[in-house]
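First comes the structure, then the notes that go with it.
Only one protein chain is missing; all other protein chains are in place.
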Amino acid sequence: MRRRLGFAVTAALSAALPLVLPQYTLTIVTEALIFGLFAMSLDLMVGYCRLYSFGHAAAYGLGAYSCGMLLARLELPLPVGIVLAVAITVIIAIPIAWVCTRSTGVSFSMLTLAFAQLGYAMLYRFKEFTGGSDGIDGIPRPVGPFGIAVLQGKLGYYYLVLFCLFGSYLLCRTIVRSPFGAVLSGIRENETKMRALGYNTRAYKLTTVVLAYGFGALAGALFAAFAGFASPELFFWLASGRVLIMVIVGGAGTLIGPILGGAGFLFVENQLSQLTDLWPLIFGTIFIGFVMFAPQGVWGLITRSIEKSPAVTEAIEREETSGAAS
Amino acid sequence: MEYPLITTQATRRRFLKGALAAGAAVTAPAYLTRATAATPIKIGIPTVITGGYAVLGQQVVRTCKLVKKMTDAKNGVLGRPVEFLFQDTQGDPANCVRKCQEFVERDDCRIFSGVIVSSEAAAIMPKLEEWNAFFISHGNGDGRLTAELFVPRFFRANTSAPMGARAVVLYLRDAPQKTFVALASDYSWGQSSVKAFEEQIKKIGKQLVDKVFTPVGNKDYSTYITKVLQSKAEGCYIALQGDEARAFYSQATQYDLSERVQFYTEIVAQSDIEVLGKDSLGLIGGSRYPFTYDIPQNKEFVAAFNEEYPNVIPDWTDGEIYQALMILFAAIEKADSTEPMKIVTAMEDLDVTSVKGPVLMRKCDHQGENQGFVVKVANNAKYSEPIPEIVKIYPREMATPDCRSSSFSN
Partner (left out) sequence: MDFLGFAVTQCLNALSQAAVLFFIACGLTLIFGIMRIVNFAHGAIFMLGAYVGYTAIAITGSFLLSLVVAPIVVGIVGMAFERVFLRPLYGRRDGGSYLMLTFGLAVVLSEAIRLIWGAQPLGAGIPRFLRGVVFVFDQPFPLYRVFLIALGVAAAIAVWQFLERTRAGLLIRAVSQNAEMVHALGVDVDMVRTVVFGIGCAMAAFGGALAAPLVTAFLGMGTTVVIDAFVVVIIGGMGSFLGSIIGSILIAFVQVVGSYYFQELALAFMYLLMLLILVIRPGGLLGTEE
């Protein structure tokens, strides 16, 4: 109940945001939300399964390039382009996930990195197809079916991104709360035990990776139509590192934390890099601080302090005794 | 002027009204111009301040600051001061798009220049219409920008890669070498340069035996140097810039490559000469801007540059961004406006003499027709390091490709 209220309030506030924000801030906020979605997709792997991927940029890049090519070359409508881009990435992600989940720990991380770098290299190889170092530019936002032009505008696109973000969040939350998610936390805590119990842990991990790629691709596809542009830098390992940082700083394993971390980071980076030359230094230091002293991330800190407050403890006790589950 | 002898009340009222109107008409422009005199002309410079091509971006910044000083001293452009807004894109096209978006939305700045990498230029060109913006290139070389990728709001004031290749090939007509190998950076500019070189070298009856493309950001050139040697070509055409060029040249000297193969480069850059020192002597290539060019406009610029930055030799980027800005200001003054589409109309077929001589901004593809310069690096008593000296100047009609094309039919 508490959560549903919180969700509704957040949704309402975000929907009302464009009314108070100036134009250029809306652009940044839209991009921040896309990045938040991207970070959340990685959280499925990192937070819920402890699979540290250093190549998640590949999901974003695949989504962006697929969508970009479909919109620019085949001139498909925007929603179709996005859905197909996600589908294409999911299909490509299956063999990637299959190979990566063969290993655990550091090897897993390195394999994901290898695939992302391979993707980066492939973009240059097939330059007639992918545009090489130029990438794909001039990605249009075509008029939708029935001549609906609302998505072409900045406001319309903001709502589209918001819709995708909230929708994805709800989907992810359902997944992690389901029996599937329960198995994942079991794997996260002690994989050997889960295997001893008869679970095919590899299949679960594979599915998680593919899901993460799917949501990541959604973010990438939204980005391609937003920026009108896709370039190889999207695949580079530094981009993967960045989003991983966002998940940790936001709070791994909470879904909300990474959304805030990702969106917040992009927004802050944008504003601060105007003011100071030292932004990357500050950002790196903050990150180190979080890793050392607050590994649960920002959201983890916030929820912990909320959960510890007496009012909340009372409310929880009341809920539990009344037998109502939220 | 005759005044009516009989003034009725009506005529007096009409006269008063007229006088008031006339008075307002006379004094109002003073108020208006005072208001617009305050508003600066904003020019967005999304350039590379950190990254592999940072040396070029920093040259852009230093000359823009010099230009601001010079225009402030002359009471600005259209009586308005010029204001440069600098942003770091790090050579990433996505960043460049983002920065330009901010220029437009946050700073209400719709005139851009100083973009370094051709891919960045290609990324923002399709968006110029959406932004109601104007973009003039000072140094983007990819031939396609004024050909296949043409958009009306984009002008290129500088020498492009095909033009650079052209100047070199024209020079090669009289050179002893008959076989060539090309070595270039594997992205749009390098590819454009080699393509143009290949096309034209055939026309003068000489041969390109091999093409070597090096990955962007490559550090170790040993393999490629070996490949150049293996090709047994007599001449080597080089299209590399920034850190890549410096790495290549310094490693090439370690293999004594220039003893075995004559280097011809698309762009001779002072920043490369600095790194090589006396190993750069004898290097021949195109120059997008030779600072020794002896015409009054250039002398004025070089003098102002040296006063502001003593003991610094102006590099090609300094001259090109200066020329691009001069052309931009000329168009703004001709249009008497900073409205982007009006600048476009004013700039088409604008013929201006700047630091590189006479430049015609062609209407058909918005490419500036520049003279073609070929230089050779030599010692000069006046300077502490070697400098590029002009050995040949080709007229602009010869040096510039056909309309909307990277090819030359003459």
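Think of it as A and B in the order they're written, each chain with its own count starting at 1.
Criterion: a residue touches a chain if its C-beta (ideal position, glycine included) is under 8 Å from a C-beta of that chain, and two chains touch if they have at least 3 such contacts.
Quick caveat: nothing in here was measured; it's all calculated off a predicted structure.
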Just one of A:161, A:245, A:259 or A:298 touches the chain that is missing; which is it?
A:245
From the list B:72, B:220 or B:333, pick the residue that touches the absent chain.
B:220
Looking at the whole complex, which of A:106, A:171 or A:197 touches the chain that is not displayed?
A:106
Spell out, residue by residue, where the missing chain touches chain A.
46, 50, 52, 54, 99, 102-107, 109-111, 113-115, 117-118, 120-122, 124-125, 237-238, 241, 244-245, 248, 277-278, 280-281, 283-285, 287-288, 291-292, 295
Interface with the undisplayed chain - residues on chain B
49-52, 54-55, 58, 212-213, 215, 217, 219-220, 222-224, 226-227, 229-230, 232, 243, 246-247, 250-251, 254-256, 260, 275, 277
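As a working rule, only the chains that are shown with their structure count from here on.
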Between chain A and chain B, what is the separation of their C-alpha centroids in Å?
40
The residues of chain B that touch chain A in their complex are 88, 92-94, 97-98, 101-102, 104-106, 118-119, 122-123, 125-127, 186-188, 215-216
Listed in rising order, chain A residues that touch chain B in their complex are 22-24, 27, 31, 124, 132-135, 137-138, 227-229, 231, 233-234, 273
